[in-house]
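And now, chain A:
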Amino acid sequence: MAATRTSGDLRLAGLTKEFDTFTAVHPMDLVIPEGSFFALLGPSGCGKTTTLRMVAGLEQPTAGRIHIGDTEITDTKAHQRNVNTVFQSYALFPHMNVLENVEFGLRRRGDKNATVKAKEALELVQLGEVAKKKPAQLSGGMQQRVALARAVVNRPDVLLLDEPLGALDLKLRRQMQIELKRIQQEVGLTFIHVTHDQEEAMTMADTIAVMNAGRIEQLGDPATLYEHPASTFVANFLGQSNLLKVTVTGPARNGEVPVTAYDTALTVAADHVPGDAKEVWLGVRPEKLRMGEHGGPNRLHGTVSDVSFTGVATQYLVRMPWGKELTVVQQNDGSGRARPGEDVTISWAAEHGFALDAAQAADAGVEEEG
Partner candidate 1 sequence: GSKGKSPSASSSGSVTPTAKAAQDMSDTEKIVNWSNWQQYIDVSDDEKSRPTIDAFTKATGIKVNYTEDYNDNDEFYAKVRPLLAGGEDTGRDVWCSTDWMVARLIRQGYVQPLDKANIPNAKNLEAAFQDVSFDPGRKYSLPWQAGFACIGYNTKATGGKKVTTITQLLTDPALKGKVTLLSEMRDTVGLVLLDQGKDPSNFTEADFKAAIAMIQKAKDAGQIQKFTGNDYTDGLSAGDIAACVAWSGDVASLSLDAPELELTLPEAGYTLWSDNFVIPAMAKHKKNAEQLINYYYDPKVMAEVEAWVNYIAPVAGTKDAVAAIDKDLAANQLIFPSTETLSKAKKFRDLTSKEESEFTRLFTNLATG
Partner candidate 2 sequence: MSWIRRHLLAFAALAVLALLLVPNVVVAVFSFNDPVGKFNYNWAKFSTDAWAHPCGSPGICESLGLSLRIGVTASLVATVLGTMVALALGRYQFRGRAATNLLIFVPMATPEVVMGSSLLTLFLMLGIPSGALAILIAHIMFCVSFVVVAVKARVATLDPRLEEAAADLGATPAQTFLRVTLPLAAPGIAAGALLAFSLSFDDYIITNFNASPSSITFPMFVWGAAQRGVPVQVNVIGTVVFLAALLFVIAGQVLSNRRQRAV
C-alpha cells in the first residue's frame, strides 16, 4: 500500500505517448536533478500535460521508461508512486474541509501524525486559520495554496505542477510565484512546473525545457535560453524577438561576422553564427535595442509608429523603411520618450544579436490563438 520511497534524479528514457494515430509525446530523454525546479514550457497541445501524467502514473506510456534514482517506476500504479501533482483546476475534494484534504495522502499511507503534519503544511502556505473551511469557501488563490499543501505534505520525490497558477489573475499570480519558489526552496523537493507563461518559467525555474509538438526543442537555464535561443520557435515563444533576414557577407573578423540586411551593413558575434551559413535570421531582443546611437555599432533608421507606456517600461514599434516593424523596449528610467511619427535611430551591440538557421519560419512560436 505504502508508496515505495525512492530518491534521486528523475530520468525519462525514450518516453513516448501515442493516442490512436496521434503522437502526443515523441520519444523523450530527460534527466531532472533531484531538488531542482524544472519548468516545462510550450504552446497549448504540445504534450506538457501528457508528459506529467505519465510521470504521475495517470497515463500509461506507449514506450520508454521512467526512473527515480535507481528505481524504475514505469509500471508502478499511480497510488504507489511517490509522486504528487498539483492540478491546474486544483482538484480539491469539495466534500472535505481544508485540513481533511491535506491529510488525505498521509492517511492513505497510514501516517500516524497526519493531522500534525497537515497543520504544519497549512502553516507553510499561510492557511492555518482556514483549516476547517470547505474549499468552496476559499478564494482561488487560497485554493491554489491548499492544493500545494496537499501535495507538498507528502514529501514526494517529485512534485508535478500542471499550470497551478493558470487560473489566477495577474497580481495574485505574481504573488503566488514568489510563494511557490519560497516553498520549493524551503522543502527542497524536485518540482516540475508546467506553464505557458514564459515570464513565470524564467523567474522561477533553474532549468527550462521548451516543448514543441511533442518534442523538447531546447533545454537550459533561463538566461541562456533567453539570450541564446536555438531556434526561431524558442526565440519567439520565450519573450519577443526582432528577426531580420540577413546575408553573411564575409568571414568573421575580430570575433564578428559581417552581414547585410536590406543594404545595411551589420555585424553579429561570430560564436553565434553557424560556421557555413550564407543566410541567417538575425535576432535581437527588444530590450537590447537602444533608441539613439549609443547602443552599439549596429544601426537602423526608422519611424516610431506606436508608443505604449506600461509603467516600468515603454514599448515602441519602429517601422523600418522596408515596412517591417521592430519592437523596442526602454525602461522608464527618466530619460525622454520618443513620440509617434518621430524618426529615430536604433542601435545595438554585435554580441546582443543571435543568428538562427534561415530555413525556419520567422514566426514560429508566435503563439497563434488556440
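How were these candidates chosen? In short, all candidates are chains of the complex that A comes from, given by their letters.
What to note about this one:
Following the convention adopted for this analysis, a contact is a pair of C-beta atoms (placed from the backbone, for glycine too) under 8 Å apart; a residue touches a chain by one contact, two chains touch by 3 or more; residues count from 1.
Keep in mind it's a predicted model, so treat the numbers as computed, not measured.
Within the complex, chain A makes contact with only one of the listed candidates (1 or 2), namely 2.
Against candidate 2, the residues of chain A that register as touching in their complex are 1-3, 56-58, 77-80, 83-85, 87, 89, 91-95, 97, 104-105, 108-109, 132-134, 150-151, 154.
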